[in-house]
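Note that one protein chain is taken out, while the other chains of the complex remain in position.
Each chain gets a letter, A, B and C, in the order it is written, and its residues are counted from 1.
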Amino acid sequence: MIGYILRRLVQLVPVLLLASVAIWGMVYAVPGGPVGVIVGENASVEQIAAVRAQLGLDRPIHVQYLDWLLRAVQGDFGASIHSRRPVMELIEQRLPASFQLGLAATVVSLAVGVPVAIISAMYPGSWIDRSLSAWNALALGVPTFWLGILLILFFAVQLRWLPAISTHVPFWENPFGALRNLALPAVTLGLYVSGIFARFLRASIVSELGSDYVRTARAKGLPERQILLGHVMRNALLPFITIVGLSLANFIGGAVVTEAVFTYPGIARLLINAISQRDYPLIQGCIVVILVVYVFVNLVVDILYAYADPRIEYR
Amino acid sequence: MTARLRRLSLALAALLADRGAAISLAFLVVVTLLAAGAGWLPMDAMRQDILKALEPPSAAHWFGTDELGRDILARVILGARTSLQTAAGAVAIAAVVGIPMGLVAGYFGGWRDTVLMRFVDVLLALPGILFAMAIIAVLGRSQMAALIAVGITGVPNFARITRAQVLSLRSRDFVTAVEAFGASSGYAMARTILPNAWSPIMVQAIVLASLAILLEAALAFLGIGVPPPTPSWGEMLRTGKNYLHEAPHYAVLPGIALTLTILSFDTLGRAMSRVLEDRHGQAMPAGDRQEEGR
Amino acid sequence: MSAPVLSVRGLEVDFAGSGRPVPVIRGVDLDVHPNEILCIVGESGSGKSVTALAATGLLPPTARVRGRVVLDGTDVTGAPPEVLRRLRGEAVGFIFQDPTTTLNPVLPVGRQITEGQVAHGRLRQADAPARAAELLGEVEIADPEGRARQYPHQFSGGMRQRAVIAMAMAGRPRLIIADEPTTALDVTVQAQVLDLLRRRQAETGAAIVLITHDLGVVAEVADRVAVMYGGRIVETGPVDALFARPRHPYTTALLESLPRLDTRGGRLDPIPGQPPLPGALPAGCSFHPRCRLAAGRPRCAAEEPALRPVGAAAAGQAAACHFAEENPRPKPPATVAEAAASAAAAAPLLQIEGLKVHFPLRSRVLRLTRGHVRAVDGVSLTVRAGETVSLVGESGCGKTTTGRAVMGLVPVTGGDIRFEGRSVVGLRRLAMRGVRRHMQYVFQDPFSSLNPVLPVEDVVAEPLRIHGLYDSFGGARYIARLFEMVGLSPTMFGRYPREFSGGQKQRIGIARALALKPRLVILDEPVAALDVSIQAQILNLLQDLQRELGLGYLFIAHNLSVVRQISDRVAVMYLGRVVEESDSDTLYEAPAHPYTQSLLSAVPVPEPAGRTGRGRIVLTGEIPNPAAPPGGCTFHPRCFRATDRCRAEAPAFRPHPGLPSRVACHHAGPPGTGASAERTEEAAP
Partner (left out) sequence: PRATAQEGTLRVAVLNDMTNFDPMQFSTVNFFLIKNLYDSLIEYTEDGTPEPSLATSWEIAADNTAVTLTLRDDVTFATGARFTAADVAATWAKANDPTAGKNVYPTMGIVADWVVEGDHRITLRFKNPVPDRQILDLLQFSMPIEAAGIATVETQPAGTGAFRLKERLVGQRIVLEANPDYWREGEPAVATVEFTIFSDDASAAAALESGAVDMTYMGQSRTAVRLGNSGFQVVTGPGKLAQVFRINSTRGPFRNASFRQAFNHLMNREGILRVGYAGLGAVSALPWAPASPAADPSFNDEFAYDLDKARALLAASGLSAAEMADWKLLVNGSDEAAIAISQVVQASLAEVGVAIELDIRQGAEFIDALLGGDFAAVFGGVGNVQKFPSRLSTNSIYRTANNPVLGEPHPHPRYVEAIARVNSTIGSPEEVQAAYDNLNRVLVEEAFGVATNSYETGIIVAAPNVSGFVPDMDNLLVARRLRAN
């Protein structure tokens, strides 16, 4: 198992390298640079040149990349051009918030999606199945940004139950405060995915319900509940793990709109700002971290999968 | 040929037997016709009348007016054109790039598979919306850029679904059969495997169309979509959001249009996959990237 | 006679789909008594499974059931779910066809065996593991404690079916319903499983309803038989009487269309036409369009005959035929051996020498080669024009791979393949294309071998189009000729494969194989997926075509009766190697290799008369993993003649003295000879 994990980590290297070269190339292809943002609208030509030299941006691209890479391998992602703080420090400030939001959103989407899936799979074609599937369609059809705004207007502005801006409150320090802050963004993010979850899981439960081992279990006289929970769910949840993992990874790195709407201090917003300020080291750092999170979550998913599915052996 | 037509009409009939699919299709047809014929409509999406800005719905302006006094209904209709064009273009790009990738990766396997799928991995690992933003930053903000950006984020969907189809089809006897007759790998891929993989790919295309509309709107909402004054639903939502209190209709009505269109595509896609499933007895795999526009 | 365990009266089942309800069971009466084995036979779709499921209320909600079913004294029809549930756990056990899917892949086998008992409160959770091991022990699985903790994928097919039997028997039910329990298994394993089932029944005194389409199995195990056709029982009676003197023309026809191990006949006597579809039953007697007796009789087309006693009352036979009394006795099997030697003189079409095909086994991670599956590991064969050479052996022994290697579809690891004297190994693509024109392939599964999106005309024309010969061969007219040649009407041109029955699809596949006018056709289990009546039609067609066109056939099969029917020469494969090869008669009558002998003895013969006296070699174990074959003679772990020499030294494949056979065995010889034959030879109880 440890060997397997190590090998997976080794496999990560080419992906990261490929991505970092691609991103570096892209960042330089993008018009506009970080200097303008630093010097402001009324800067002079000399001022701009001075800042460029100070940041080392006047060197050839490949030199800059290799320099970055050499230090990145040693765990040093350099300092943000814009805020002059170490990139890793900035990311470390954001990553826990992103993880927390990602987990909360996953919990929301599971808490909504799984029961919806089970109930509608138990009565396929019934009115309850149809209304739940309409609910799913709605969850999938309402754009995130739109939902976020409506939630803020209603719960924060009208009712004043929940904060309109969500700050990062570590859960283990202040669970209640964390939940208050996470509620709206997690629902905004999670609702859409709950629709995906519900659909996927419903389809796999329905197809598992039609399989031979279910007939066998019925022939043994097992109660339906036990068949569903003890037999069907175990099989249906297996492929589901992968989907959940993928969406968790995406919640962590890709909650761009939600973080913007709720002013949530996650890594996606850090990256978006870095892109708009052309803060090259910060862009690189964020992307590498998002990739690592993605690969890491997938690794965990695969290990969980192996643990849950006796048919898979890792050698 | 007639047999093929018969098949098509049978499939359509089966599709329309589903009430949701029929309504969705009707809605999309109406939206498409309106969008195509927007030029002949009496309202002008571009005419400003600043003194009549942000008026609520009235007989003269059924959907009210926007911050520049333009007719929102006209802009919603023209926005449909933007959305549909972007979606169609994006799906076309995704298909043109993704399907051959999936075919080659699945059919040949080996290093080609490894290389192509690593590439897809990278595309998948980066949240699509970030990727789209980067592409738009490079290309500059335009409808073409939005279309390409949305299209490229859809490439993994097509590549993976095609590859999965190829993997499941290529060991089937009828593929072995054409190989046994001495057909080239190109023939086997393009003439034998692909026609059999069409159904899930079509379903995927429709699902992707709804995702593309959503992503395009999200990009517009972030202020990097199709540039104004070209109306786009996302852009209207973004602007309308600023006037939520004074003129709630401004953001609500385009939002409804957006949601209904996404719902219709989604309903249609699912009905289609159900019909095809019934006819071919094969399950339609779910899309990879369904988390666009977060 | 004691009260029946299961009593079915006037059972009718409709399936309400999207359209009009489809009647699937149309009035079935059945009684099963304790200690009795009732076999239900019939072609696919005749309603066997639905009858069994209806008896225990396991049908899906779309089914509408009428009639009365009394199981163990309880009325099943209309019983509340709770009662049904108890009944299933206690009164009746189920064994289904495919052991790979009947077990839940993610739960340990032991738990699955006992969980029904635990759920019914008849077993305490704490005692369950011990009980599971005990039950596995009873079905003769070695190391039952260890096995109980394993998962289904760690079991072989035969062991899985044993586990399913253990599960069905866990509650000591009064009735066991076994729906095609051995259809998915190899003959040798089938023999083990049937044996076990019979013994367990004798020990527990349960009644068994065994569903099968294999008349051989019926003859082996049944006490009583019910023959189903078109949703009804058309004949029922004690097994001996039914085989000796069938009263319904369908039963007779079935028996006559069966290829048999003990005879080599020229032509089979197939039942014409197709089995009816439940939605489109013919009026009157549903068998009349295919019936020999019905010819021209208006009554058969007008009136559905009732199931009525026929013959001596004591015999207990009943048939649903207006003219049951006229039904002739089955023709005795033909024994004429046709001139098979005619082909022997012809020049060899295909020569395979020492063929090896090894597939690399790659690790999931990093895709490193971790070993090889020796799918084919030394096969030598010759096929001449006009001759049929068969390749038989258990599943996974490498038959298909051999065929594919000949077609150039899999890379060859070693050895040589010559077509008309020219080696085809390692030919470049273009040269291979030229050779492929003259060799064609017919696939096992007619459902997957035709491109579903092409009209059948294009399916058949596709090879011509690929080779650019469509017009020079005569275009649509030529395709029409091919259609007629395989007994299809060219009016079907525009239809899609989905719209054809299995037999028709296989005809299309054969037409496609013939399109390029090949000289050699490789037939990979061409009839394995078909019902017996259709199987006979296809076998006849193949024989006719061979005669007409002078084709050479490489015929791949695992059904030894079918092979006997069609072959001039036969090669028996075991684990990638040919272990015995001879002309058909010699091989069947004087097998020299112990494996051939055990295979032949495992085949159930549709002849209940002599079954108690038949000696039988029951092979233990199953075919080993071809990635790690045993050392020495690969067959030695299962061989009843194995000695130390066999463990150490692989036998050469060489002519056997006194026979026209070649054999790879240190102890080859006729049955009954050899070091320890008695040890493993056992008589049926």
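Quick note on the criterion: contacts are C-beta pairs under 8 Å (C-beta built on N, C-alpha and C of every residue); 3 or more make two chains touch, one makes a residue touch a chain.
Here the structure is a predicted model, which means the values were calculated and not measured.
Considering the complete complex, the chain that is not shown touches A, B.
Residue in contact with the omitted chain (choice from A:Ser20, A:Gln64 or A:Ser80): A:Ser80.
Checked against the full complex, the candidates A:Ile48, A:Ile241 or A:Ile303 give a single residue touching the omitted chain, namely A:Ile48.
Contact residues of chain B toward the unshown chain are 46-48, 50, 53, 67-68, 137, 140-141, 223-224, 227-229, 239, 241-246. The omitted chain makes contact with chain A at the following residues, 30-48, 50, 80, 82-85, 90, 93, 149, 152-153, 156-157, 160, 163-165, 167-168, 260-263, 265, 269-270, 273, 275-278.
Just so it is clear, only the chains that are shown with their structure count from here on.
Between chain A and chain C the centroid-to-centroid distance comes to 52 Å (mean Cα coordinates, whole Å). Counting partners per residue, chain B has no residue that reaches two or more other chains.
Contact with two or more other chains is made by no residue of chain A. The part of chain C that touches chain B in the complex is made up of residues 367, 404, 407, 409, 429, 432-433, 436-437, 440-441, 443-445, 448-455, 462-463, 466-467, 494-496, 512, 516. The touching residues of chain C, counted against chain A in their complex, run 56, 58, 84-90, 92-94, 96, 98, 101-108, 115-116, 119-120, 151, 153, 164, 167, 363-366. Here chain B touches chain A in the complex through residues 118-119, 121-122, 124-130, 133-134, 137-138, 140, 210, 214, 217-218, 221-222, 234, 237, 241, 244, 251, 255, 258-260, 262-263, 266-267, 283, 286, 288, 290-291, 293-294, going by the rule given at the top.
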